[in-house]
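What you see is the complex with one protein chain gone and the rest in place.
Order of writing sets the chain letters: A, B and C. Residues in each chain are counted from 1.
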Amino acid sequence: MSDIKKVVLAYSGGLDTSVILKWLQVTYNCEVVTFTADLGQGEELEPARAKAQLMGVPDKHIYIDDLREEFVRDFVFPMFRANARYEGDYLLGTSIARPLISKRLIEIARETGADAIAHGATGKGNDQVRFELSAYALDPNIKVIAPWREWDLNSRTALIEWAEQHQIPVPKDKRGESPFSTDANLLHTSSEGKVLEDPWEETPDYVYSRTVNPEDAPDSPEYITIDFTKGDGVALNGEAMSPATLLTALNELGRKHGIGRLDLVENRFVGMKSRGMYETPGGTIYAAAHRGIEQITLDRGAAHLKDELMPKYAELIYNGFWFAPEREMLQAAIDHSQSRVNGTVRLKLYKGSASVVGRKSPDSLYSERHVTFEDDAGAYDQKDAQGFIKLNALRLRLLAQRDSGGA
Amino acid sequence: MSDIKKVVLAYSGGLDTSVILKWLQVTYNCEVVTFTADLGQGEELEPARAKAQLMGVPDKHIYIDDLREEFVRDFVFPMFRANARYEGDYLLGTSIARPLISKRLIEIARETGADAIAHGATGKGNDQVRFELSAYALDPNIKVIAPWREWDLNSRTALIEWAEQHQIPVPKDKRGESPFSTDANLLHTSSEGKVLEDPWEETPDYVYSRTVNPEDAPDSPEYITIDFTKGDGVALNGEAMSPATLLTALNELGRKHGIGRLDLVENRFVGMKSRGMYETPGGTIYAAAHRGIEQITLDRGAAHLKDELMPKYAELIYNGFWFAPEREMLQAAIDHSQSRVNGTVRLKLYKGSASVVGRKSPDSLYSERHVTFEDDAGAYDQKDAQGFIKLNALRLRLLAQRDSGGA
Amino acid sequence: MSDIKKVVLAYSGGLDTSVILKWLQVTYNCEVVTFTADLGQGEELEPARAKAQLMGVPDKHIYIDDLREEFVRDFVFPMFRANARYEGDYLLGTSIARPLISKRLIEIARETGADAIAHGATGKGNDQVRFELSAYALDPNIKVIAPWREWDLNSRTALIEWAEQHQIPVPKDKRGESPFSTDANLLHTSSEGKVLEDPWEETPDYVYSRTVNPEDAPDSPEYITIDFTKGDGVALNGEAMSPATLLTALNELGRKHGIGRLDLVENRFVGMKSRGMYETPGGTIYAAAHRGIEQITLDRGAAHLKDELMPKYAELIYNGFWFAPEREMLQAAIDHSQSRVNGTVRLKLYKGSASVVGRKSPDSLYSERHVTFEDDAGAYDQKDAQGFIKLNALRLRLLAQRDSGGA
Partner (left out) sequence: MSDIKKVVLAYSGGLDTSVILKWLQVTYNCEVVTFTADLGQGEELEPARAKAQLMGVPDKHIYIDDLREEFVRDFVFPMFRANARYEGDYLLGTSIARPLISKRLIEIARETGADAIAHGATGKGNDQVRFELSAYALDPNIKVIAPWREWDLNSRTALIEWAEQHQIPVPKDKRGESPFSTDANLLHTSSEGKVLEDPWEETPDYVYSRTVNPEDAPDSPEYITIDFTKGDGVALNGEAMSPATLLTALNELGRKHGIGRLDLVENRFVGMKSRGMYETPGGTIYAAAHRGIEQITLDRGAAHLKDELMPKYAELIYNGFWFAPEREMLQAAIDHSQSRVNGTVRLKLYKGSASVVGRKSPDSLYSERHVTFEDDAGAYDQKDAQGFIKLNALRLRLLAQRDSGGA
C-alpha cells in the first residue's frame, strides 16, 4: 500500500461505496473525504451524509453538491452541439458525467489537502478510465485508488460478508444478487449485467425506469417547440428555461411518451463488447431538435465537417478524453459553427418517437426563392448547372478515356 | 443545337418525359430510344410502351427492363453495408437509383448506336448531377441532353400548352398544379416542392403514400427476424429471400407499422437547401437490423473506421459519385469488413419504430465470459486496467505538468 | 453584356491586365477602378499607376496597396500553423494570396460604389475559382467579370493585335510566345505551361528565379534559429522581426542555399492535371521549423488530429474556400492547438535542404526523465506497459479466437 494521507471518495451513499469508504479507512489508515454529487440521478442525497457521519467522516469532510446546472450547461449541451453518438446510437449519458465528477474530486482534493481520490468503478468498465484520465489531466500528481482493482472482494457474497464484519448496514434488497447494475443522471439511466448479458434476449420491461413502455404511452401525439440560441436550447414551448430545467422538463415529456430507450451492444475502450440498456428521454428529444435547427441554419460545409468529425469526438468522450487537447480542438471547431444556430424547432412526440415536423429561424439559410419549382425570378440560373456538372465530370471522363484505352 | 443522331431517353411514360420525348424529336430531329426501368416504383410500365409507340418510337427502340434485383443486390445492399446516412438521417433512396439508370442508358446507347442520352431532371436538383456524372464516368464521349436546362417551358402552363400543341395526351389530374413532386423506387418514395416548401409547416398526411400514419398502425408490436450473410440480408423470419424479395417484404411490414417517415431539410450538391419528405419503410428496418448484427460481429477498430468513413461515403453517393474511384475505394474497405457479418437480428416493429431487441451469431465477438460481473475464471485480469490507464494518461499528465508550470 | 457601371480590376500593370482594362472600358462602357497589390512579388508598382492613368483612369480610382504584412500575418502564418501541404508537397503559395486580393477588391468596390470586380485569370485554372468564391463569400451581390471566359482573344497573336489596335504598348519581350507563365508573391513563385507541359521533361534551370541551383549553392552549411510564439515565427537568429520581414529574410536564405524548389503534377479543382514548378524558399524553411517546434510542444492527441485534418484544410485553401465556414472551423481547431507552441528551432541549410537539427522550448513536453534508458527514478513504471498491451490486445485476441473457430 502506498503512503496515502487523505483521499476524496466519489460517494453515493449506497452499499458499494460505503464498503469502499470503510475499506479505505481500514486499509490505508487514512482520512476519507466524501463527495456526493447531485447530477439529477433522482435520489435523495442527505442519507449519504448520515452514513458518512456514521463511519466517522467529520462534517467538514462531507461534500454534497448540486451540479445539475453545471452538468448540463458545460458538459451535456456542448456535447449535443456536436450531435455526438457513439457507435451510431449511444448518446453518451454516462460518459459525459464522469469528467465533471473528476473535476470536482480534484477541486475538493485541493481544498482539503488530499493526496488521492478513489472511485467505485470496476476494473472491467469504461468508467474507471474516464474518472482517472480526467483526474490525471487535471492534477498530474494525484494518486488514484480503485478498490475494485485492488481488493479481493470479488463476489457479491464476499462484499456483503465484509460489510457485515465491519458494521456497515446492508439493505435487504441488496442481499440477493441484483439483477443488473445501473447508473443514472439527469441525461440518462443505463443498465447492464445479469439479465442483460445475453444479447439475444429482449430487455425485460422492468429494467426500464425512466420511460413508460411506448405501448402504454398516450394514444395521441403531443407537439412541442424548443428554442435554440447559439446551438443551445433556451426555451420549451416558448417558456425560457435554464439548461437543467429544460432537460428536466424534456425528461418528463420523454418519460410520458416512452421516448429514448436503446438496447445496444457496444465496444468498451478496455477491449470487450458489452450489452447495455439506455434510457435518454429528454436527451433523445433534444438531439432530434438540435439536428432540426441545424438543418436550416448551418451551411453545408460546416454541417458536413461536423458529421465527419463527430465519430472521433464521440469516441473521445466515450473513452474518457474530455480533458484532452484534441477534444478541446474539436470543441473549438464545433462551437465556431454554432454562432447562428438560432431558432425554433417543432416536434411531434408519439409512442417512442420524437420527430421534427417544423423549423424556423431568423438565421435561416433555406431560400424558398432558390428552391422553388415555380418561377424563381432569376435567383438561380439553371444553365449554371451544366458547367458545374461538366467540370465535376472532367476527371471522371479522363479516367474513363484512360481505362477504355483511348480518347 | 449540336449534332445528335440518336438519343436514349430515361422515359417514365408520364407527362413530363412524354413532352421531352416529343421535344427531342422536334428539336433535334433525331431518333429517340426510350428506356423505362422497373425499379420497384410500383407503377405499371406497359402504358409507357404504348405511349412511346404512339409517338413513333419503333418497337426495337423501346426498352422496358425489370432492374429490381440488380438494384437491391448491386446498389442498395452495398450501400447499407456502410450504414450510409446523408446528413445524419437520409437513407439515400433516390441517390442510389440514379447510377443504375445511367448504367443502363449507356448500355442501351451502345447497343443501339446512340450518341446521346437524355433525362427529365431539372437544373436545380441533384438528379441531373447524378445521372450525368454516372453517364460520363461510363462513357466519356456520350452527349447529354437535359431539356429542363435548355428549353423555355418554365411553367406548368407552358408545358401543358406545348403538350397540347403537339398532340400529347394530358391527364386530367396533371392540368392543375400538382401539390408536390415525387420519386419512387423499391427503396423509397420522396416528395418535395409546393406544400412542402415552408419548412415550418408540418408535412400533410396525404403526402405519404408508402406507410400508414403511425397513429393508425396496429396497437400491438410485431416481432421479426432478419438473417445476414456477409453483411447482406438473406432471410426474413427464417425464410430465405432474394435481395429484392426481402426488401419488398420489409416494405410491406414497414408500411403496416408506419415505419420510415422522414421530414428533412437537406443541403443539395448544387448549393441550396431543400425540404423533402422521405418514406423508406423496408430500408429503415433493414438499416437498424444491419447495425444490430454488426454490433456483435464487427471488431471495434473496423466499426469505428466505418463510422468515420461513412459521412464521406454517403456524401459521395448523394452527390452522384457512385462510379468514382474514391467511392470504390471506400466500398473495398467496407466490404472487407463484412466477411464475418453473419447472424440473426430480432426486431420489434411498433407505431413508427423498428428497434433491435436481440442479435445472435456464430461469428459473435461478444464474450459473456469477459464482460460478466460474476467470477470470470481469469478471462480478464482487472489489474491490467491500471497499466492501461496509466499509459493512456501519461501524455495528459505531462501536459498538466507543463501547463501548471512544473513537475 | 449585363449592365455594369463600375468595375474594380485586379491590375498588375502588365500586358494582359492592361488589355483587360481597355477591354472593360470598350466592352462594358463602364468606369474601371484599378487595384494593384504589393504582395511581395518583387516588381515595382508605380509603373502600373502611369499605365492606368494613360488609359484614362482617374487618380482617385487607382489603388496601389502594400499588403505584405497583412498577407503574411493573416493568411500565410495561419496556414502554416496547420502544416498545410496540398497533395503531399505543394505549400499553396498562389492559393493563399487570392482570398486577400478578393477581400481588397470587395473593400474597394464598397469604397468606390462599384458593382463588379474583374480579374485576369483564365477559365482553365484554379485562380478564377479562388478569386470568385472569395468575392461572392464577402459580397453575395457582387458581379464578376472574367474576360478570359468571355472574349474571343484566345491566342497570343489575337491579344497582341487587339492591344495594338487599342494603343496599348506591347513590350518587345511579350511579342513572342513566352515560354511559360508565372505568378509571384512573398511566399513563392510558380510557373506553368509551355516548356513545362511535358511532365517527363526536367524543368529547365532558367525557369527558376527565386533560388540558386543547389549545385551552385555554398559548399558549407549555414545554421540558423527561428523563434516561435503561439505557433508563429517571431525572430530569426534571435532578432525579432515582423511576419513579412521574417519571411523576406528567410527567402533570402532560401535563395542562397537553393531551398524550396518543387516540380509537381497536381490536380486542379476544375478537373484536370497540370504540371507546375514552385519555388518557396523561405516558406520551405519556415514549414520545417514549425514542425520542429511542434514536435516538442504539441501533445500527441493534438498533433495527430492536426495531421488528420490537414489534407482537407489544404484542399479547401487550394480550391478557394478560404472564406468558407468549414475552413474557419478547422482554423479554430488548429489555432486552439497553438497556444503553447513557443520556443526555438535550429536548422541547417545546405544545398537545397532545410533540416531541423535542434529544438528547445520553455513549454516543452519532452521529458528526458521519462524517456531515458538510464534509471528514471520512478518516473515511469515499465510494468504498466503489460496492462496497456493486454487491454489493447483484447479485441484482437477475441477476433483471433473467433476467426480460428474456438476459444
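As a convention for this text, a contact is a pair of C-beta atoms (placed from the backbone, for glycine too) under 8 Å apart; a residue touches a chain by one contact, two chains touch by 3 or more.
Bear in mind the structure is a predicted one, so any value in this text is a computation, not a measurement.
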item	value
Touching residue (missing chain; options C:V26, C:L54 or C:L396)	C:L396
Positions on chain C contacted by the hidden chain, ascending	83, 87-89, 122-124, 128-129, 132-133, 136-140, 146, 148-149, 154-155, 181, 193-194, 197-203, 214-215, 219-221, 261, 263-267, 270-275, 291, 295-296, 299-300, 303-304, 307-308, 310-312, 315, 320, 323-325, 346, 348, 350-353, 355-360, 364-368, 370-375, 380, 382-386, 388-389, 392-393, 396-401, 404
Chain B residues touching the omitted chain (full complex)	267, 270-273, 299, 301-302, 304-306, 312, 321, 324-326, 328-330, 332-337, 391-395, 398
Residues of chain A in contact with the chain not shown	299-301, 340, 363-365, 367, 370, 380-381, 383-388, 390-392, 394-396, 398-399, 402-403
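The working rule: only the chains that are shown with their structure count from here on.
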item	value
Whole-Å separation of chain centres (CA-atom averages), chain B against chain C	40
Centre distance in Å when chain A and chain B are each reduced to the mean of their C-alpha atoms	31
Junction residues of chain A, two or more chains touched	267, 270-273, 299, 304, 312, 324-325, 392-393, 398
